[in-house]
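Removed from the display is one protein chain of the complex; every other protein chain stays in position.
Right, chain A next:
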Amino acid sequence: MNGVLRAELLSARKRPGVWVVGGAWAGLALAFGMVVPYIVWLIIRNRPQGSAGDPDKLIGGLLPDRFLSGTVDLYPMFGSALMLILGAVLVGGEYRWGTWGTLLVQRPGRSAAVLGKAAAIAVVLLCVTGAVVACSAAASAGAAALSGRSAPWPDAATLLGGIGAAWLVSMAAASVGMFLAILLRATGAAIGVGLMWLLAVENLVSGLAGVLPALHGPERLLIGPSAGSLATALDPTGKVNSSIPGVVSVSGPVTASIVLAVYVVVFLGLSVRLISRRDMS
């Protein structure tokens, strides 16, 4: 599978769609996680205590001790959606260009081909996650310097935990995107169905769970709420960041991690099964 992984990495590295989606996510995360809140803070920082908005809370969320949870907070709704798109794009192209046959004639073993692709996606997502966290860290350092405030950086274990959490959420979403692209044999349809699930169905379930206790169980099994639970666990205050849409905390970090890992395993398994059973015509 090493050869397949190297092949897929070469293909992904030279694919404009990967750079566009990955770059867009890094840019959006920077803009909505750091730049916009900082600009808002600049506007409201001189407001008297008790007026609308809390400048201290706002700038506090941008400082180094909380930048990591602030970044992971963006994953339940926005990051997972973009990573689902990335997964669908990376696999759906094979149907668009009819390249499955070309690949499989070269290399026996359909499972190896799918798992090689998944491994390449995992590497790509790790790079994207690293870039997003690095950009946020740089912006956080800038915000601290410009605002004249200081806060400690998270320790290495927390930093690795944060990167791991963001990567796991990304992998879960990308695995769903990959599976949908294989199931529907198309990129566009996979993205449409995937986004409808992540943005509409998951948020609906999450919203209704507030009034329907019967939905608490299913809510814990969703990608967004599990991602929110991980982000909340990374926050030094341990509180849900309600200023970012889609962030809820429904379980502990271990349960959330297991749920997300199950998504990866199940959807990769289904992808392998589909590719292995289907005719390639």
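Heads up, the rule we're going with is that contacts are C-beta pairs under 8 Å (C-beta built on N, C-alpha and C of every residue); 3 or more make two chains touch, one makes a residue touch a chain; residues count from 1.
Keep in mind that, in the parts below, contacts and distances are computed from a predicted model.
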| item | value |
| --- | --- |
| Protein name (UniProt record) of the chain left out of view, among "ABC transporter ATP-binding protein", "4'-phosphopantetheinyl transferase", "Response regulator" or "5-oxoprolinase subunit PxpB" | "ABC transporter ATP-binding protein" |
| Residues from chain A at the interface with the omitted partner, ascending | 3-4, 6-8, 10-11, 14-16, 93, 97-99, 101-109, 113, 279-281 |
